[in-house]
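Heads up, one of the protein chains got dropped from this complex, but the rest are sitting where they should.
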Amino acid sequence: MAQIVLNEIDKTYPGGMKAVNGLSLEIEDGEFVVLVGPSGCGKTTVLRMIAGLEEITGGTIRIGDRVMNRVAPKDRDIAMVFQNYALYPSMTVRENLAFGLRMRKTPKQEINRRVVDAANILGLAQYLERKPAALSGGQRQRVAMGRAIVREPEVFLMDEPLSNLDAKLRVSMRASLAELHERLNVTTVYVTHDQVEAMTLGDRVCVLRGGVLQQVDTPQNLFDYPVNLFVGGFIGSPSMNIVAAKLVRDDVGTAVMFAEYRLPISEHVVHARPEIEPYFGRDVILGLRPSDFEEASLVDESWARMPVTTHVTEALGGEIHVIFVVDAPPVEHKDVVDLAPEAEEGGAAVPLYEGKSVWTARVDAHSQVRAGDRIELGVDTRNLYFFDPDSGLAIGKKQAAEPRRSRRGTRSADSPGPA
Amino acid sequence: MTQTGRTVDEVAVAPDDVTSVEPRTSHSWWRLTVLGIGALVFVFPFYYMIIGSLQKNQNTSLSGVVPQPGNITLRNYGEINAALNLGKTLINSGVFTGGVLLATVVFGVLAGYALAQLRFRGRGLLFVSMLLLLMVPFQLLIIPLYVLIVRYYGLGDSYLGMIAPFAINSTAVFIFRQYFLQLPKELFDAARIDGANEFRILTRIALPLVRPALLTAMLLTFIGPWNEYLWPFLITKQQSMQPLAVALANYMNTVQSTVSNPFGTILAGAVVLAVPAVALFLAFQRYFVAPNIGSAVKG
Partner (left out) sequence: MPEVPPLEAELQLATRGSEMKLEAELPPGTGESRGTRLARAVLGPQPIGMAFGAPYALFIAVLFAYPLGLAVWISFHSYFFTAPGVSVARPFVGLANYVAVLTDSEVLRSFLNILIFLVINVPLTVALSLLLATALNAAIPFRALFRACFYVPYVTASVAMVAVWLFMFNTGGVVDSVLGPVAPVPSWLVNQNWAMPSIAIYVTWKQLGFFILLYLAALQNVPKELYEAASIDGASWWHRLWSVTIPGVRTVTTLITLLAIIVGANLFTEPYLLTAGGGPNGTSASPVLLMYQIGIEQNHPDFASALGVILVIGVLLIVGVQRLLQRNQT
């Protein structure tokens, strides 16, 4: 088992494309770290650099006590699970599991013991003599895991290992992955574009954008205290509603204003976040989590009110997503554009809503909202997010109650933030 | 969730013939008519070749198209054997073809793998040279090759001289490369992490996956030297070194009136020359299909 230290690593492809830019990260021994970000953010490149499959243009990578920049993949004592599993089609499951050990001249008996152990852990014992083509997707995925496990490496590297499974299987495999990590306690670096996977699996989650590390923190802290608009928009599902707004302080009190709405903010909140102070009378970008809405009749007077016309309702059983239109132009900050790369091709601008913002609110399943209703929503104004309209950085981040710690209680890097 | 990456064993390296064909319609009669006429035009010369080779006396009239019971004989095969020594010329053809096949399979696979999967100094140059070689017809180089091989190295009338210019079939190298390129990159990454060296990756992982391509390439390579006429014709003076194609062509040019049915004798030789290639292709025809060929020559 080993600690992994990335120090200012860079990756520049021939032609000048910079895939990773000055990324520094310390991963503790036994920690489960997830790299997450939209496609093209460099997360897989980082993983492949740790594996030694991709050359490092600058910086150093250390695993345990050794600098690994120039060490061949096979000598790094790592195992990797690939998105498409990369099982050797011409070999049986047993041969697939044993291949890495045989290449290392592990004694036959030892190979056999480890293969059988891994097969038992993963429930593959009865499939050992089959070829990968005769297995289901979930079984192939487990063989891929098994191939990593038998190696008993210092580090597991996983590149979107669940994304080829159907939704249901993905959830159950996610649980087994977490359980497996509890059991083996091997340092793991896990790449995904799925923020739900990131939130549920990671001791800590690293959000990347354009090859630059945005924030590293525990899942809850990422959700509660995003450092910028990008992280705020990326983490959370449905994603955060954002709008250009104005912070005001007048006779009536302190409030944030956008479109036809004025949401009062208690002085209490302002007091707890003194960084907001200079922004009164100025433009900000306001972020509202869908989960901070509720139907007005179900909440007390401390929540602000927002009358809206529901556009569409999506009943999910346990909750209802209310989709409504706010008469304010969509935020065109760079952070938002980066969240949806396809928007550049004109895919996101639905002409139906041109010049307006589409918002989502999550309300209780027992609410009686119907599409087209005029309803009143309650907004929990204690949880408003404010971002600087120029830099996109969070304003007046609530102070974390205690030092950020990973779930396992191991020490974590203390100053996350944009590199 | 979109299924982005395909898993390895879904990769279509197996020959697949009837992909995306139009559904059977009531209009298939026109297809059958067109194909039937086409097939007749294509097969008739083969049929006629066999009929002609069995004629006791040459019969070029319409009635000669159907076998005449009184006019059938195997004597022409005996005559051509006496004139050409079929055994020896077939061995020559076999050595020529076998040498090319062996060199192509061994060195061509290595080169194709290197071009597809390995990064080394000079790869770009090697690739461009291969493309150039594919474009410049061999026939245009006969003069300098003749000068080099026959005059400088004295390899006229030798197997080595015959094989050398064809030794590694570039089309086959190109096919190998295409197939190695199509294999998922992760497979190679996984094997490298598992600690296999490149030679092992090639033999244990890559080659078993491209077996169909190997066969396609070998079939295409086979017909080159087996059917080649110009080069062995240039460098063999002694009949004992000539492949069948050359010996037969020479015989055609100097038709012996000593035999009773000269054309029948020539056609008997043609049958002997045609049968191995045709038989091989019919036996392995499922490897000689459009997608394989397409991926080989689509540039």
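Order of writing sets the chain letters: A and B. Residues in each chain are counted from 1.
As a working rule, contacts are C-beta pairs under 8 Å (C-beta built on N, C-alpha and C of every residue); 3 or more make two chains touch, one makes a residue touch a chain.
Note that the structure is predicted; figures quoted are calculated from it, not measured.
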Residues of subunit B (touch criterion as defined above) contacting the omitted chain: 12, 16-25, 28, 30-32, 34-35, 38-39, 41-43, 45-46, 48-49, 52, 60-62, 64-65, 106-108, 110-111, 113-115, 118-133, 135-137, 139-148, 151, 154, 164-165, 167-168, 173, 178, 182, 197-199, 219, 223, 226-227, 229-230, 234, 245-246, 248-249, 252-253, 263, 266-267, 269-271, 273-274, 277-278, 281-282, 285, 288-291, 293-295, 297-299
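The working rule: only the chains that are shown with their structure count from here on.
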Whole-Å gap between the CA centroids of subunit A and subunit B: 55
Complex contacts: residues of subunit A adjacent to subunit B: 48, 51-53, 72-74, 78-80, 82-90, 99-100, 103-104, 131-133, 137, 140, 147, 151, 160, 163-164, 166-167, 170, 194
Subunit A partner contacts - residues on subunit B that touch it in the complex: 1, 3-9, 11, 184, 186-187, 189-196, 200, 204-205, 208-209
